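Shown here: the complex without one of its protein chains, the others still in place.
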Amino acid sequence: MTLTSKKPRLGVCYYPEHWPREWWADDAARMSAMGLAQVRIGEFAWSRIEPERGQFDWAWLDDAIETLHRAGLAVVMCTPTATPPKWLVDSMPDMIAIDSAGKPRRFGSRRHYCFSHEGYRRESQRITRAVAERYGRHPAVIAWQTDNEYGCHDTVLSWSPAALVAFRRWLAERYVDIEALNSAWGNVFWSMEYRSFDAIDLPNLTVTEANPAHLLDFRRFSSQQVKEFNREQCLILRELSPGCDLTHNFMGFVTDFDHHDLAQDLDVAAWDSYPLGFLEQFWFSADEKIRYARQGHPDVSAFHHDLYRGVGCGRWWVMEQQPGPVNWARYNPAPLPGMVRFWSLEAIAHGAEVVSYFRWRQAPFAQEQMHAGLLRPDRVDDVAAEEVRETAAVLARLDGHSSVKADVALIFDYQAEWMTAIQPHGAGFSALRVCFEWYSALRQLGLDIDILPPSAELSGYRMVVIPCLPVLSQTFVDQLRTVEASVIYGPRTGSKTMHFSIPENLPPGPLQSLLPIKVVRVESLREGLLESEADFSVSGWLEHVESALQPELRLHDGRGVLFHHARHRYLAGLVDSATLQGIFRQMASEGGISVRSLPEGIRTRRHGNVHFVFNHCAETRSVAALLPGTDALLMGARELPPAGVAAWVGDGVRK
Amino acid sequence: MTLTSKKPRLGVCYYPEHWPREWWADDAARMSAMGLAQVRIGEFAWSRIEPERGQFDWAWLDDAIETLHRAGLAVVMCTPTATPPKWLVDSMPDMIAIDSAGKPRRFGSRRHYCFSHEGYRRESQRITRAVAERYGRHPAVIAWQTDNEYGCHDTVLSWSPAALVAFRRWLAERYVDIEALNSAWGNVFWSMEYRSFDAIDLPNLTVTEANPAHLLDFRRFSSQQVKEFNREQCLILRELSPGCDLTHNFMGFVTDFDHHDLAQDLDVAAWDSYPLGFLEQFWFSADEKIRYARQGHPDVSAFHHDLYRGVGCGRWWVMEQQPGPVNWARYNPAPLPGMVRFWSLEAIAHGAEVVSYFRWRQAPFAQEQMHAGLLRPDRVDDVAAEEVRETAAVLARLDGHSSVKADVALIFDYQAEWMTAIQPHGAGFSALRVCFEWYSALRQLGLDIDILPPSAELSGYRMVVIPCLPVLSQTFVDQLRTVEASVIYGPRTGSKTMHFSIPENLPPGPLQSLLPIKVVRVESLREGLLESEADFSVSGWLEHVESALQPELRLHDGRGVLFHHARHRYLAGLVDSATLQGIFRQMASEGGISVRSLPEGIRTRRHGNVHFVFNHCAETRSVAALLPGTDALLMGARELPPAGVAAWVGDGVRK
Partner (left out) sequence: MTLTSKKPRLGVCYYPEHWPREWWADDAARMSAMGLAQVRIGEFAWSRIEPERGQFDWAWLDDAIETLHRAGLAVVMCTPTATPPKWLVDSMPDMIAIDSAGKPRRFGSRRHYCFSHEGYRRESQRITRAVAERYGRHPAVIAWQTDNEYGCHDTVLSWSPAALVAFRRWLAERYVDIEALNSAWGNVFWSMEYRSFDAIDLPNLTVTEANPAHLLDFRRFSSQQVKEFNREQCLILRELSPGCDLTHNFMGFVTDFDHHDLAQDLDVAAWDSYPLGFLEQFWFSADEKIRYARQGHPDVSAFHHDLYRGVGCGRWWVMEQQPGPVNWARYNPAPLPGMVRFWSLEAIAHGAEVVSYFRWRQAPFAQEQMHAGLLRPDRVDDVAAEEVRETAAVLARLDGHSSVKADVALIFDYQAEWMTAIQPHGAGFSALRVCFEWYSALRQLGLDIDILPPSAELSGYRMVVIPCLPVLSQTFVDQLRTVEASVIYGPRTGSKTMHFSIPENLPPGPLQSLLPIKVVRVESLREGLLESEADFSVSGWLEHVESALQPELRLHDGRGVLFHHARHRYLAGLVDSATLQGIFRQMASEGGISVRSLPEGIRTRRHGNVHFVFNHCAETRSVAALLPGTDALLMGARELPPAGVAAWVGDGVRK
């Protein structure tokens, strides 16, 4: 991972086409005065750039960019491909994606295209080239964002004729011989054998579940289509806008394509951070959704920060930061006062180069009229504006810092999530969720974490945590064999081959060369069906393991749940958080890492030599034990109020 | 509102075509003996009137009408357009509506037509003309019902090709210039701009939510289609059946078209009252669904009575009154003994001209065979028959009365419900539900209420209650400026322009000229996320208000929830019922209206100079405090049993 040392800056998302031209100069001046350094524009503007085919209207956009430039603002330019205009869709109606039930996903909102449609791929390149030719070398333009939130609204998987043709071609290239595919997928199982690649359908609308190997390959193919779509744009941008950073704004909790893979064509990863929406929309309990309603879950933003730091190989931005209530969750509360500043500093603490707010001014019309901005629709400052100014002031006092490599590496792989989604075996099982819960347990011990793909270099880490990784490549196993860290593997790790079969030697497959265990049976348990022992409990998932090892944790009938061999541990079930923390504490101790139990809702993060403490609670919490003397504080206090952030400068080396 | 002074009468819905002809005379004699005065027929009889195109069979219907006429019964004739026969559908299959998922809504039950299909519109007029020519001047026929329960089974919105063509035409007429539409809808937002009206789609099957302005116009268009369909029938009926009342039987809780608008072509509004089904199917808690399982919610029937009194400008009927268990709710319990009489008297108390039972005899076949009637399928009296006789006896003792104009006007607008359905912002938010809950709070104070559209004349009211009305016309605001009543506005009132945008001066938009407040932020709160203060709580919805006014209710952080200026109050959130009642009590006091806190399940209503008390509980309740001395009672007792009704004659002027 490359470490960044540029001083973080603030930015904003702006849609000049939404506002009277006479407002633009004032907007730019106020942005600048607010401490914003960069402005993202052009994201959804295709119908204004090219009102009909081949008729380009650059004047307004030239003007907008000049206006921003004159105010000293840098510009992040976008390719507008997330919103192809109606004339384009009408000229090739089959560019529309088809949903898994066979229904078209029509024009009238956004992301109404199929990644596999060759005609639209050409259009995407055509408009990218047009915009890049116009602005690629403009002095204000420092970076490009491709498209917008690939995969949002469930748009990666398209079940269209175009996708079918491309999928068959992809399979033919991958397997060459149809018998190789039949064998790899186990198609003999229900007489599902194909006699040619052209006989293969997309794996939807089957009577009962489709072959998981078929589904997995379709997901790999679909992810690849997104990567290629993006790469086509990147090649043009690199040619026409040399020296600019290329990025994409990934959406939180979207996992239908491989972000690590796609980001190989980018310079910087970016993500869109909506803490209150994510809390409301995802798996959290009703209790948590109430307790953290106005702050967000203490680990969700951090998880994504640490994930995208890995996706971007160290370089990452928050492209869209929630500035107030959003419009798209089931319920949309307002953040506590101070939370916009809090979220901004939290991102900085995790190493963001940029925190950019969405959006400058709340739009009074169309789909997102209930989404707050830094300004209200009546041009008056909204609550967040002052918090942005405060954030800018804090940043001015911080030196440029690098994110230190963490002591702990946590491995997350998008394919793992696809596999547990295809075959949960127990309702709701999700590799992503297991990773998140392990991450949360680690963070409650005060640890900083790097979230990395299996392909990452692991040397230098003291703990490696692999919560759920069904497929293990030989390369990865080889690295695990030689890494110095303590390593722990969670349930289902090593449980599948690359073709979604059970390994010949049973799970954990190739891990058996590192740890003498064999998973001979698994069971999924409904909520409330616990295996409770005196000191721990297993719920949701439990594996039956054969091993000559003495288990470190065992059920009353003697079955082992935690196995330990040399530097390797295997946890054969989903255990309660306290037990998980106990295991991590032991591993940390072996690695010489100090840990501490943080109070509920309190989290810490070190960035360079600055140590941060964040209070996610709606109440004031004493964090005296986590701080040096008050005199040493850069900000904050020993009694940290709601939305409170404390920081101080500490030593520059690892604890 | 015109006040009615005709003496109320009872009626019944009858399907002679369902029964042997030799039963008809006996049926008619028994109806008459039971105290029934009118009979609705012909509602679903198209396949018997016209078994094949152009081949009319009038003989049976002539005979049925004569039979009823001879027994002294008046006839309410129907147009049979809710059930076009199979030969008609087969002759133009595209007359079928299409659901929002793109699926046809086929023949095999009822309401299988699209309001926008021109061919079916011609057929509707053709059969209306045929029936009206035959019976328009028959001496027994006193009134006509058009079609049946427009909108029932979600049939207002059709996503068919016919609807698309008509919608484009409607938009072209409304906006003239496509740029006017693009601007009104804010189509620049996601490059949703259209270059011609012919490029516009129906707003379904989009990738994520469609533009709310697009959806709102589609709902307005769809409502207009229903109105025009109905008007076409009315024009024919007026021509061929002069002097007869025209009515339509609206279905409870159906809001997909504007009943106030449609009723302009009618003489009398009618609604179909199924108290137990409505309790079971709508938003009530499981507790309420059990507590009132056999009585219905204390405010649901009354709410509809008061609503349709307004829809009918004072003239309204209950066209279908539940006489026993129905067949269509999730659960279908039997009413408590006495409830049919109770519901009948409740309707009379609210000013109904007619209470008509659905249906005469329970059908032993087809879809509604589990729906009770006044008679059992074996021709024996069912439970309700005796209660109808009792009701008739009570009516005989009551003079003809007029419904007095109430002290309180509550404003409900169908468009408000469409808007909150399009953009709830918090799950389940419904303008209708807010209106209902405010109505319930008012009723618990013993108040009588007129439910009116924003276009109504408000002079003479002492309190005007506007629970949730996003769009305010200038005319309405002008009226509110001059009205003498105390006025209260609920959340989201004035929050949108007619094109579903946020007003330039922010909500409550034009209300700011009456009350110096500005809503600068709104938040929706999940169940359990309360803002609880010592004396009140806000849940579900909370607005942040800027105002120089001293709030009359405020949260612990000082934010105001209730603002008061001159005669105007604005309530910036959904508060608990006790708080709501407290506010209304204060307003009533200002208006010189006396209120009283009714015990749970007890409701009162005054009709002319008759005062009624209703016990909706399953237990006997003491209502002595609400009654004069026992001697003065027309009916009932101070200890009012379940399903009990008390009444007495009081002064003829307002309290």
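For reference, chains read A and B in written order, and residue numbers begin at 1 within each chain.
Here is the rule we go by: a residue touches a chain if its C-beta (ideal position, glycine included) is under 8 Å from a C-beta of that chain, and two chains touch if they have at least 3 such contacts.
What you see is a predicted model; the values in this text were computed from it and never measured.
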{"item": "Identified contact with the non-displayed chain, of B:11, B:325, B:453 or B:582", "value": "B:325"}
{"item": "Omitted-chain contact residue, chosen from B:123, B:245, B:265 or B:382", "value": "B:382"}
{"item": "Sole residue of B:45, B:385 or B:640 that reaches the chain not shown, by the stated touch rule", "value": "B:45"}
{"item": "Given A:397, A:526 or A:556, the one touching the chain that is not displayed", "value": "A:526"}
{"item": "For subunit B, the residues touching the chain missing from this view", "value": "17-18, 44-48, 51-52, 80, 83-87, 90, 97, 103-112, 152-153, 155, 280, 286, 289-290, 293, 324-325, 327, 330-334, 362-370, 372, 376-378, 380, 382-383"}
{"item": "Residues in subunit A touching the chain absent from view", "value": "101-102, 185-195, 199, 201, 203-214, 423, 425-427, 499-506, 520-526, 528-529, 544"}
